[in-house]
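A single protein chain has been omitted from the complex, and every remaining protein chain is retained in its original position.
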Amino acid sequence: MKQLADNRAESSNGFEPKIVGFFCNWCTYLAADLAGTSRLHYAPNVRVVRVMCSGRVDPQFVLEAFAKGADGVLIGGCHPGDCHYQEGNYKALRRYVLLRRLLEQLGVEPGRFRLEWISASEGERLRAVINEMVEQVRALGPFRGFNRLPVKLAQLHGQKECSKEPASVETVEL
Amino acid sequence: MAVTRTLRYQREADPEWTEWLRRQPGCEAFWECLQCGTCSGACPLSIYMDFTPRRVIALVREGFYRDALSCQTIWLCASCYACAVHCPRGIRITDLMYTLKREAIRRKVHPKGLPTPVLAQEFYRMVQRRGRNSEFWLVLRMALKSDPWALVRLARSGWRLLRAGRLSMRTEQIRQADQLRTMFAAAREGR
Amino acid sequence: MALRRYLYYPGCSLRGTGVAYDESLRECFRQLGLELVELEDWNCCGATSYMAIDEGAACVLSARVLALAQQQAPGVDLVAPCSACYLVLRKTEDYISRYPEIRSRVEASLRKAGLPVQIGVQVRHPLEVLWEDVGPEAIRKRVQRHWRGGRVACYYGCQAVRPYGEVDRPIRPTRLDELMEAVNVPVVDYSLRTRCCGGSLTGTIHEVGLRLNYILLKEAVRRGAEAIVTMCPLCQFNLDVFQNEMERQTGEPFDLPVLYFTQVLGWCLGAELEKLGLRHLIAGRDLVERWFVKERPVEAYV
Partner (left out) sequence: MSERGQKLPSDVRVGVYVCHCGVNIAAVVDVRQVAQLARGLPGVVVARDYNYMCSDPGQELIRQDIRDYALNRIVVASCSPHLHEETFRHAAAAGGLNPYLVHMVNIREHVSWVHPDRERATEKACELVRAAVRRVVWHEPLEQARVSIHPDVLVVGGGIAGIHAALTLANAGKRVYLVERQPSIGGHMAMFDKTFPTLDCAACILTPKMSAVQAHPNITLWTLAEVTRVEGYVGNYEVEITRWPRYVREDLCSGCLKCIEACVYKDARFPDEFNLGLSKRKPIYLPFPQAVPQVPVIDPATCIQFKSGKCKKTCVEACGERGAIDLQAVPKVERVRVGSVILATGFQTFDPRRMPEYGYGIYPNVYTSLEVERLVNASGPTGGEIVLRDGRRPQSVGIIHCVGSRDRRHNPWCSRVCCMYSLKLAHLIRERTGAEVFNFYIDMRTPGKGFEEFYQRLLEEGVHFIRGRVAGVSDWALDPSEEGKLVLRVEDTLLGIVRRIPVDMVVLAVGLEPRSDAEELRRLFRVSCSAEGFFLERHPKLAPVSTFAEGVFVAGCCQGPKDIPDTVAQAGAAAAEALALIDRGSIEQEPNTAYVLADHCSACRTCVSLCPYSAISIVGGDGRPHAEINPALCKGCGTCVAACPSGSIRQHLFEDEQIVAEIEGILAGVAGG
């Protein structure tokens, strides 16, 4: 009980969430560049990992980020129909929907994991999304780690390092 | 022949006041003003004003708050919002005028002899006490306070209204006037 | 037709000089099968004067009205026929949602009074209700009487179509014109349809207020209108009451009926004549008496 109270205290004062962003090279990364050239100020809590396409974001990266202590993960891609690679963003969306379900089972609140379509011209929107998410995660408090891992998910998490066999979990249809 | 000397020293400007104004509800956007004059062109009352609405914005932008607060313009504004719907910058000029009115009354620098602020204050007092406004008594009190001669003119229209069954001399009052008073007090205290 | 229910907030004017609006609105809604339930113990909205004195108090006044509506009939729309009330209530909603400082003051006051703090009341103008919930086509089908009067100028006034409202588009609105045409009332193209009547200026800076209304009447006449149709008690008052005085000052004769749109609509829909508040009108009595008569149903003309 006491620990819980401490969490609350921490979340209301001084807690700065750490959010890992996976931004696609052609839309959201450029939106962040545009926010820069437009000198739009926003919360400094997101650290961006550039990928060529939101379709490149492997669920493993997201799990890795949470496992290593991220308080939130934000994936940014092109709007539907705008993907530089035709439909990588749709693939990202399919994966996101599934992954969000898994994360919920693992005790990751929905507000910690987001997929947003932000085009190269939407610097203003990028700022809004980041500020909103930072506030949301701040309100949730620090991420305290996954629930006890169901076996299947443990496999999924470690699969690239420990297994050369195709995984038999839900992710195959991604 | 009398000549007037008009000169503004920069020390008369108060940029902090401008900053304060900008933080008031409805006043956020005046900084974006292009000085295009659409507000004045759209305003049906601008032709009676000592400064056009555009010039009032120019004054507040530059921090010349004395001119902006003591002018007649803000009391001629009938709050019709024509300026606000036409403004290409989305400045809610009417709400800015309200803020200036409040500030003028607070600082007691509104032009004397104009009945508009008197009406506003009388209206305020009446509703504060009874929760509703009774047109007859409101007009009577305002006339008595500002220009008793106007009663002669008012009597004529009053008579017509009375004949048409539109003048009620009853004092309107809500049942729970005390509840309203509690609410005002709570709001003043804030959170 | 299923009876639709609305909460009704008459506002101070409809208790005094705007009594004709109150009577005709109730009758008009009854004709269309719309029920109005008056909000209990409503208070003044604060009008234009309150904002000029105390912003917080102004918001508290309107917030009480909204909270009463929430308390007495949650989920039911609140009809505010006075354009000023309409704008002020909607503006308050906007301010509460937009400015946390105002929200906290308002919420404190509501809490103290034991009123609901979460307010989700839709404030609507009767024109908006008739247009959206009934529709000009449905109204056209219910016409009972053939308009005998002359052409009218539709005057929207300012508040109802301004930034916080949704009655119609703010510049060159057309819904009132189209509604009049739906009941076969001929309209003129009135370019001053949203030009302000000056509101309370006729009471404060009388000469200026008078001039504004003179302009409105003169242009309506120039356009060939024989009457003006209004949708706000203050507009109706200003245009109706001072015609004599204008005539004295300018030497130009003015005797134009200044009607509420609910009076015209009500008559066309077959309302009882006595319930339209026609006796409260001041200018253009002769025309009013000639136009508004108990009439055979419209079939007689076909």
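Note that the chains are named A, B and C in the order they appear, and that numbering of residues resets to 1 at the start of each chain.
The rule we apply is simple: contacts are C-beta pairs under 8 Å (C-beta built on N, C-alpha and C of every residue); 3 or more make two chains touch, one makes a residue touch a chain.
The structure presented is a predicted model; accordingly, all values stated were derived computationally and were not measured.
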{"item": "Visible chains that the absent chain touches, using the contact criterion stated earlier", "value": "A, B, C"}
{"item": "Contact with the hidden chain (one of A:Glu64, A:Glu109 or A:Glu135)", "value": "A:Glu64"}
{"item": "Option from A:Leu30, A:Val108 or A:Val137 whose C-beta touches the chain left out", "value": "A:Leu30"}
{"item": "Candidate in contact with the missing chain, chosen from B:Pro25, B:Gly41 or B:Pro111", "value": "B:Gly41"}
{"item": "Where the missing chain touches chain C, by residue", "value": "169, 171-172, 191-192, 215, 219, 222"}
{"item": "Where the missing chain touches chain A, by residue", "value": "16, 18, 20, 26-27, 29-30, 32-33, 35-37, 39-42, 44, 47-53, 55-61, 64-65, 67-70, 81-82, 84-88, 91, 95, 119-124, 127, 145, 159-161, 164-167, 171-174"}
{"item": "Residues in chain B touching the chain absent from view", "value": "34-43, 46-47, 51-52, 54-55, 86, 88-90"}
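In this text, only the chains that are shown with their structure count from here on.
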{"item": "Greatest separation from chain B - chain, by CA centre", "value": "A"}
{"item": "Complex interface listing, chain C residues touching chain B", "value": "12-13, 15-20, 41-44, 46-57, 59-61, 64, 87, 95, 98-99, 101-102, 104-106, 108-113, 158-159, 162-163, 170-171, 194-196, 198-201, 203-206, 208, 212, 241-242, 244-245, 279-282"}
{"item": "Residues of chain B touching chain C in the complex", "value": "25-26, 44-45, 48, 76, 78-82, 84-86, 92, 98-99, 101-102, 105, 114-121, 123-124, 127-128, 131-136, 139, 142, 146, 150, 153, 156-157, 160-161, 164-168, 172, 174-176, 179-180, 182-191"}
